[in-house]
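Here it is, the structure, as structure tokens.
With one protein chain removed, the remaining protein chains of the complex are shown where they sit.
And now, chain A:
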Amino acid sequence: MNLLIKPFKIKQKSVIPGFGITMGFSLTYLTLLVLIPVSMVFLNSAKIGPAEFWEIASSERVLASLKISFSTSFLAAVINVIFGLLLAWVLERYTFWGKKLIDGLIDLPFALPTAVAGISLTTLYSQNGWIGKLLAPLGIKVSYTPIGIVVALVFIGFPFVVRTVQPVLESIDLEVEEAAACLGATRFQTFYRVILPELLPALITGFALAFSRALGEYGSVVFISGNMPMKTEITPLLIRTKLEQYDYAGGTAVAAVMLIISFILLLLINIFQWWASNRHKVS
């Protein structure tokens, strides 16, 4: 609960010198790779006046796409947190045959071209697909609905939570759990009150990564979503549509709106994360 910012100090005595050169390099690198491209978005969208910008940003189709993008990304990240934690738990706590294999499979969504993922998921979940066939009698349609978008986003963001939680879970001392048991805590209480708070910073990090990855995802979603304006059209696709129609200013305006919202959300998540991981440290 200590939100005081320590006085900014540039010069710090350290065994390994080189603050100047590393900081300089980092800033240049960040500028070239992130700041300049991002500022181009704002520069481009600034070509049109504020009135027109507002008109584009507040148009029904843009608002609907933003709603779909953020809600599906959020939902996918939440699902990834829950099942990522479960998977990390199984991989860290138990030994079983084929564990290394499963551990290796986890990173696969990163390696697979997203279009491939999109096509295979669409085929599986379409009404004639293997899984879609089973869900159709229940009245659940996955492909070409927001549910399909969530499925694709869960797939591509799934390794993040597992990989951020795994090392933290590994470092938790078993003695702490034993201490809780000796004090009479049930297994659920031990998990909920002792283990979960320790995992919280890692879970938030995993959530933030999965969430931001989902927001920017395009390749797999275009196949499974059906891209119906107002219904299943995500913002990145809308931007692309605008660009294809040579409406560069409009496209970048939407991109700017998305960037601002994403930045604010990620900043909030980071502050929360920072708070969660620093509150117990020596101040």
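The criterion applied here is as follows: a contact is a pair of C-beta atoms (placed from the backbone, for glycine too) under 8 Å apart; a residue touches a chain by one contact, two chains touch by 3 or more; residues count from 1.
The criterion applied here is as follows: contacts and distances are computed from a predicted model.
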Protein name, per the UniProt record, of whichever chain is missing from view ("Zinc-finger", "protein-glutamate O-methyltransferase", "Heme exporter protein C" or "Sulfate/molybdate ABC transporter ATP-binding protein")
"Sulfate/molybdate ABC transporter ATP-binding protein"
Which residue of A:127, A:189, A:245 or A:270 touches the chain not shown here:
A:189
In the whole complex, of A:49, A:167 or A:197, the residue touching the missing chain would be A:197
Omitted-chain footprint on chain A covers residues 173, 175-176, 178-186, 189, 193-194, 197-198, 279-283
